[in-house]
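What follows is a single structure, written as C-alpha cells, with notes after it.
Excluded from the complex is one protein chain; the other protein chains are retained at their positions.
And now, chain A:
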Amino acid sequence: MATEGGTRRLAAVDEAARALGLFAGQKAADALALVPNLATFDHDPAADRAALEALCDWCVRFSPAVAIDGRDGLFLDITGTDHLWGGEAAMLVDLAARLARWGVPARAAIADTAGAAWALARHGDDLSIAPPGQQRAAIQDLPVAALRLEDAAEAQLPRLGLHRVGQLLALPRAQLAKRFGLATTRRLDQALGLAAEALTFRRPASPWFDRLAFLEPISAPEDLARAAGDALALICRRLEAEGRGAKRFEVTFHRLDGRAYPARAGLARIGRDAARLTRLIVPKLDTIDPGFGIEVVTVRAAAVEPMAPAQDRLDADADASLDATLAPLVDRLVNRLGETRVWRADPHASHVPERSVARVAPLDPPSALAGWDPDRPRPVRLFKRPEAITALAKVPDDPPIQFTWRGRSHRVRRAEGPERIGQEWWRAGVGQTDTGPGKIRDYYRVEDDAGGRFWIYRQGLFDGDDAPKWWIHGLFG
C-alpha cells in the first residue's frame, strides 16, 4: 500500500486479491469496502528493488547477461546458453518451475527481441516462445499496452479504436510517427527486431563464463574446493585455446535456496594457470555457507587480454625473469591481505611530503618521473599526522634550541634548514583553500644531544597575534 497525494492506494496485489476483483492503483478505502479482512503491508520500493537485484543475481545461473527492467522485470540474454538445458522450452520450464518453487510469481517468455519477449511475458500466454523471426505473428494479437509505449500514446490509442498491435502494424508509419511520436514507431521496430535495443546488463556480458552443475548438491569443503578447481580448469582451458589470459576470476557458488556466494581471485599479471588460481581461491571458501547444498558453480573471467603462450623452462629456477617469480608471491599477498595492503612507492610530483609518494601495484612498470630529489633530505619514518611539540626558539626565525615531544625534552645541538614548503593552491578552487602565510611550513632537520635526528616544522609566520605552532613530522635514522 502506498500513499499518493494523501490517498492510500494499493501498490500491488497478489493472485488471490486479484481474484477478488482488486487491482493495483485502487484506493485503499474502496478495497477495504470490497474485502473487509484485507491484509495490507506498506509499500517498500527499496526492498522490492533489493529483492529484484537478488533475483537478478540468481538468474546468472541461466545466463551471465541479465538486465533489470523497470520495477518488476528481468531480461535474460540466453543467446548461446539454452543448449545447456537442452533447448529453449526446457530452459523456460526450468526457470519458471524454480521460481514457482521459491514462491516467486512470475511469467516468462522467449523471443528474438527484448520487446517481443516483454510483450509476450506480460500480455501473451505464460511460457510462450516466439519462433525465430516470427515476432510479428506472435505479438499482433496482443493489446497495444504490450508495446511499452509512453503513457500518453498508450491512453490515446484505444480511444481511436486501435486495440491490437496488429492494427498498428497495418497503419502507414509516417502518420503513426506524426500522430503518436517517434517513440511509438521505435518501440514497434524494437519489438519486431528492425531496430536495435541496448539492455543494461547488471554485469557486463562476457563470453568468459562457464558453469558446472551437479547431479546432487554438494556441501563438503573439499568438494567445494574441487568444484572450484574444476570450474577454473574449464575456463582456463578455453582461455588457453584462444591464446588469452585474465586477471580477475570469480567463482560463484549457487546454493539450493537461491543464494549465491562469490569468491574472487585477482592476479598481478594476466594468467590462466588453474592450479595456481585454485590455490588462491581455496582459502576463501571458508566464508561460503553451503546450507542444504550447492547445486551450480559458475566461473567468470574478467580483464581478459591476449597472452602469449610461454614455454616452461627446464631450468626455471636458474634465471626466471624477476616479475615471473615475484608474481605468485604478490598474488598470494594481495588475495590474502587485500589490494590496498601491498604496494610499491612511486615518486609523485609534489613538494608536500605526504603527497610525494604514490602507491602503485607492486608489479606495475615504474613511473616516468625522476626519483625524489636527493638534495632534499627526507625522513625514514614519516608520521601520518604530524605531532604537536612545544619548542623554544631564541629568535623567531631560528630553529628551536629545545623542544618537548611525547613528554621528553630534547636539546637541539645542531640544525639545518629551513626548507619552506607551501600549500598547493591549485589543488582546490579559487578561494577554497587557505594559501596564506598560516599554511606555510618551515621544515628543519635537527639533531638532539643524543644524536637523534628529527624533522620538525613551524607552521605559520610570526606576525599578528597567532603564534606559529611547531610540529614534528618524521624521524631520520
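Keep in mind that, in the parts below, a contact is a pair of C-beta atoms (placed from the backbone, for glycine too) under 8 Å apart; a residue touches a chain by one contact, two chains touch by 3 or more; residues count from 1.
As a convention for this text, contacts and distances are computed from a predicted model.
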item: Among "Protein ImuA", "Carbohydrate ABC transporter membrane protein 1, CUT1 family", "Na+/H+ antiporter subunit D" or "Carrier domain-containing protein", the UniProt name of the subunit that does not appear here; value: "Protein ImuA"
item: Candidates A:Gly181, A:Pro217 or A:Pro377 - the one touching the absent chain; value: A:Pro377
item: Option touching the unshown chain, where A:Leu212, A:Leu333, A:Ile401 or A:Leu461 are the choices; value: A:Leu333
item: Interface residues of chain A (partner: the chain not displayed); value: 317, 320, 322, 324-326, 328-330, 332-333, 337, 340-345, 347, 353, 356-357, 362, 366, 371-372, 374, 377-384, 404, 407-410, 413-416, 445, 447-453, 474-477
